[in-house]
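Removed: one protein chain of the complex. Kept in place: all other protein chains.
Read from first to last, the chains carry the letters A and B; within each, the first residue is number 1.
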Amino acid sequence: MKAPAFNYARASSVQEAIDLLSRHGDRAKVLSGGQSLMPALNLRLLAPEWLIDIGPIADLRRISVENGLLTIGASTRHADLQRSPDIAAHAPLLKDAIAHVAHPAIRNRGTIGGSLAHADPASELPACMVALDATVIVQGPDGERRIPAADFFVGIYETQLLPDELLVAIEVPKRTDGARHFFREYARRSGDYAMAGLAAEAEIDGDMFASLRLSFFAVDERPILAKASRHLIGRPVTEVMLAEACGALGDELAPQDDHQATIGMRHYLARQLLIACVVSLLGRSDLGARVVA
Amino acid sequence: MIAPVPITLIVNQERIEAMVPPRLNLADFLRDHLSLTGTHVGCEHGVCGACTVRVNGDIVRSCLMLAIQAENATVETIEGLSDSGEIADLQMAFHQRNALQCGFCTPAMLMAAQDLLLINSEPSRDQIREHLSGNYCRCTGYHAIVDAIESTVRARLERAE
Partner (left out) sequence: MMPGMEGAGLSSLDRPNSYIGKVVPRPNMARLLEGRGQYVSDVALPRMVHAVFVRSPHAHARIASIDVSVAKAMPGVIAVMAGAELANVVSPWVGVLSHLKGLKSAPQHAIAVDRACWQGEAVAVVLAISRVLAEDAAEHVAVEYEPLPAVINTRTALDPATPVIHPELGDNLAFERKIDAGAVAAAFERSDKIVDVEFVFGRHTGVTLEPRSIVADWNAGDRRMTVYLGNQAPHMVQNIVAKHLDLEESQVRVLCKDVGGSFGLKVHIYADEMAVCGLSKLLRRPVKFVADRVESFNTDIHARDHICRGRIGVSHDGTINVFEIDDLTGVGPYSMYPRTSAVEANQVIILIGGPYTTPNYKGRTRVVFQNKNVMSQYRGVGHPIACSITEGLVDLAAQAIGMDPVEIRRRNLVRDDAYPCDSPTGLKFESLSHHASLDKLVAMMRYGDLRAEQTQLRKEGIYRGIGIASFIEVTNPGAAFYGVGGARISSQDGVAVRLDAAGAVICQTSVTEQGQGSESMTAQIVASAIGVSMEKVRVILGDTDNTPYGGGTWASRGTGIAGEAALQAAKVLRGNILATAAAILQGKPDDFDIIDGMIVDAHGQQRIELNELARIAYFRPDTLPPGFQPELMATRHYVPRQYPFAFTNGVQASWLEVDVITGKVKLLKHWVVEDCGTIINPQLVDEQIRGGVVQGLGAALFEHCIYDESGQLTNANMADYLVPMAAEMPDIEVGHQVSPTLETELGAKGAGEAGAAGAAACVSNAVNDALSPFGVTITEIPLTPKLILTALGRI
């Protein structure tokens, strides 16, 4: 199928994009990489009157590091993240995650801003932002808003972005020396959206977690920063603690049923991810085998 | 504007000026407006990979890009890559190894394969399979395609020595 007719406007600056958005409101859609928007248009699931192409705004495609603070422009492509030495150094979680996002040709056009704004609950990057405690920076007619990633995602394809706002950048805070990360997802095939996934950042102190941010995806309407981590912090992890964490996790997730996985299966997979994460981050292969989850 | 708008771009080293409706995707532009029918369309929703072309050196899905977005871009299709000789060795390897049957996936497979070989001169079979993970082939079962790419890798390494 072919896309329905729409008007097209090229924005050459953030301000111009916001002006266009203000003028057309929710009759307009921002076009970034188009890797989610175009399929929806081609399937005639959407019929916006206007597409506002932010591709030409050069300064939205950038990765910079200042004082350890990593800033990623909204139009930075998945492939840029994958290749960037700065990302590898300051947010290795993203580098691991991005390999699971779609396929090479899609990563060449899909952007981080598009991925976050699209807010597919099975998407990797939103969950990574939550794990990394990133800040999403949006701009609208009234100026800039800085929204913690954990608050940015509201529901399925739903974020705090208002129709006249543009997501412009993401800030990832400085990474501490002892920081470790874990990324894993269960998908049917390489590049598919996940049935369940976990992006995690931790600080490890000897054989204990000093901090642990567990961001689950595809197991709720949005990425979930699991409070179950509290069962695992500050003490050497035991089987009992891990079992408690697994138990607590169930109350925090509200997965959906689809062709690939039932609700129960998603709960189950989330527990397996949690166990795998703890085993991997602490190097405790003894833990995994015996925890019944 | 819903009405056609002018675009200028380079396609296979040729400067093209055209009027395109905003909703026209690049695949249809190449096929229907420029008669470059070597770029194939298998799904129009970004999954099959048959429409893969190169834009400014990167492989992309041409069904997921508007023709207008190619303003000022350099677009290369299978016809261009064939004429320039850039992938002659890959094509020969595909031919020798019977790495295509119906050939509908082939232009895109060649694009994806060449993309891999430009960034990784010595990929493993698994890496080859992974790089092709977004390109569907119903006929071959992929094995022969992987073989053909592998043999091209070896030949290129030998030539480089």
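Details
Assume contacts are C-beta pairs under 8 Å (C-beta built on N, C-alpha and C of every residue); 3 or more make two chains touch, one makes a residue touch a chain.
Every value quoted in this text rests on a predicted model; they were computed, and no experiment measured them.
One chain is not depicted; across the entire complex it touches A, B.
Shown as candidates are A:P4, A:P92 or A:P163; the residue that touches the absent chain is A:P4. In the full complex, chain A contacts the hidden chain through residues 1-2, 4-5, 39, 43-44, 186, 188-192, 195, 259-262, 264-265, 268-269, 272, 289. Residues 23, 31-32, 36-45, 47-48, 50, 77-79, 82, 91, 94-98, 100-107, 110, 125-126, 128-130, 132-146 are the ones on chain B that touch the missing chain.
Keep this in mind: only the chains that are shown with their structure count from here on.
Taking each chain's centre as the average of its CA atoms, chain A and chain B sit 29 Å apart.
Taken in their complex, chain A has these residues touching chain B: 1-8, 10, 31, 34-35, 38-39, 41-43, 51, 53, 55, 79, 102-106, 108-109, 189-191. By the touch criterion given at the top, residues 1-2, 5, 21-23, 25, 28, 44-47, 49, 52, 58-61, 63-66, 68-69, 71, 112, 115-116, 130-131, 133-135 of chain B touch chain A in their complex.
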